[in-house]
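This is the structure I have questions about; it appears just below.
One protein chain is absent from this view; the other protein chains keep their places.
Letters A and B mark the chains in the order given here, with residues in each chain numbered from 1 onward.
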Amino acid sequence: MTPMKSLLKFLAIIAALAVLPFLLRSPFLTHIGVMICLYTALALSMNLMLRIGQISFAHGAFMGLGAYGSALLMMRLGLPFPLAFFGAALAVTLLAWLVGLVFLRIRGVYFVLLTFAFGEIIVLTFIEWVSLFGGSGGLAGVPRPGWFGHEIQSRDGFYLLALALAAFAYASVHAIYRSELGAVITSLDENEALTRSLGIDSRRYRLLTFCFSAFLAGLSGALYGHYLTLVTPEDYGFGVPVNLVVLNVIGGVAHPIGTVLGALLLVPLPEFLRDAKQYQVLLYGILLIFFLLFMPDGLYGAINRFRRGEKGGTQ
Amino acid sequence: MSEVVLEVAGLTKAFGGLRAVSDLSFSTFRGEILGIIGPNGSGKTTLFNLITGVFPATSGSVRFRGNPMSGLQTDAIARLGLVRTFQSATVFKHEPVYENIRRGSMFGCIGNPAWFFRRGRVAAGASKARTTAEDLLEFSGLADVAGTLAGNLPYGKQKMLGVAIALAQHPLQLLMDEPAAGLNPSETEAMGEFIAQIRSKRGIDVILVEHDMRMVTSMCDRILALNYGKVIAIDVPAKIVAHPEVIEAYLGADFE
Partner (left out) sequence: MFELAIKIVINGLTSSLVYILMALGFTLIFGIMRVVNFAHGELYMVAALLVYVLVGSWGWNYYLVVVLAAVGVGLFGAVLERVLFRPFIGRELNGMIMALAISITLQATAFILFGPDEHSVPRPISGVIQLGTVMVPRDRLAVGLIALLILGAFYLFMRYTKVGLAMRAVVQDEEIAAIHGVRPKFIHPLAFGLGAMLAGFAGALMAPIYTIYPYMGSQPMLKAFIVVILGGLGSVPGAVLGGIVLGLSESVFATLINTTVATMVSFGIVVLILLIKPTGLLGR
């Protein structure tokens, strides 16, 4: 499929998704739509890290910093939404750059543990620095997004914003993976020594990936905060990156569409099982165990194998 | 008088109390194939790692075409034109042969992510990568397996591919880590011919670290013999094989 055709197909899908709430007219489903979009963007940010073979448990913190940042920039400094929103995400990216400079020297399990410790420190800071972050109660009354005097009050409007974010995340990640940048990233994971011997500055590339990943997480967090109009520390702890890993493993790490599948399947669950949240967590756990053992390629991998089987086993 | 390509001066590396290499000095000249031999533990690997920037030297210097290389990372050294190959076949197993070689060329152009933003650089690099890949497929004799996944190739061809990938960066000097390791006699011969052609047809200088004495003596213009981290001798093959200290160092060790 030519690039033009893919782009048109993509835009058509987005357009169809955009009109969906107006057809379905269900606030509950629209809400689920918003959550799916936000988590798609977040899960894609984690997918980038998984592609370079690293898990970052700092992403909950990045999400939280985006949420608090955007809220504070609007509430305390009176900045308009677009400035606050992107400003917060850029601040998160800058922090990721600084942190990444030091953390990315470390590899494997130790890197995961580092990001875990970092994430915990950030959440504890949210709780402890009461004057700035509002303590364990957090920040209430976060303003709604809006620009040029027009505020987004309705859930449908929010859905469009979230959909735009998800579309951006998907398009950019997909474009990265299809490009030479993507080839470098997968090569780094597959064989770092060989890739470096070919002149690739692996540290810079890992840093770039980490920063863009944090940028997406920051954007998602900011939008999340404005959606809930409430930013509390417990929403941004260790549970977030765990969920993102679950989404990616079950959906399939190999292609961004797998991540979307994971979000489509798993995000609605907590909303439907609202009163039985623990059953949702239990299901996540059991699914994760099952997929890790028997379907490590995730749903995307399984579908791929099925399709290849249907075509009569070509290649 | 040929120009000096690689100049090693007073190179020393100590790990704690142990000196892996002591006060090594030698130079390579334009157009030559230099062999480096030595029994296990003689410091060959350490020397290799020092030149390719795996770790810094304790003292001494390495200069490549006049550029000091101390403190440079392996990728920066590769971008300067000094490219290494690996002792065990190192390829992108899940990619076809063509893509492997293409990446060898392409990655050299985008070593620093900032270069993505230089206008036209990526496009020019991609086009050059395609031509390079086609050319090297022929040159390395891998054209018939261009579409095969690298992991599915027989080991000997994987090692050839490894060399082709290194060549794709258009290096000035190739630093080869035991190219014959793991190869049977006919594959070794093919590899030897390939290396000779790299010098004669492409004008690329070669440094070989090897155990296979037949390959080394037949191909190299000069041989550097190491033992206990020090240079025993550096001379033409005929003189090296007759050198008393070299013979003594190899007594009891592999001498194929």
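Following the convention adopted for this analysis, a contact is a pair of C-beta atoms (placed from the backbone, for glycine too) under 8 Å apart; a residue touches a chain by one contact, two chains touch by 3 or more.
A quick note: this is a predicted structure, and the numbers were derived from the prediction, not measured.
Although it is left out of the displayed model, the omitted chain contacts the following shown chains in the full complex: A.
When the whole complex is considered, the residue among A:Pro27, A:Gly108 or A:Gly137 that touches the unshown chain is A:Gly108. Note that of A:Ile121, A:Ala140 or A:Ala175, the residue touching the chain absent from this view is A:Ile121.
Within the complete assembly, A:Ile289 is the residue of A:Leu7, A:Ala140, A:Ala193 or A:Ile289 that touches the hidden chain. Although one chain is not displayed, its contacts with subunit A can still be listed: residues 53, 55, 102-103, 105-106, 108-110, 112-114, 116-118, 120-121, 124-125, 127-128, 242, 245-246, 249, 278-279, 281-282, 284-286, 288-289, 292-293, 296.
Going forward, only the chains that are shown with their structure count from here on.
Looking at the complex, you find that subunit B touches subunit A at residues 52, 73-76, 78-79, 83-84, 86, 90-94, 103-104, 106-108, 110-114, 116, 122, 125-126, 165-166, 169. Across the interface of their complex, subunit B is touched by residues 180-181, 183-184, 187, 190-191, 193-202, 204-205, 208 of subunit A.
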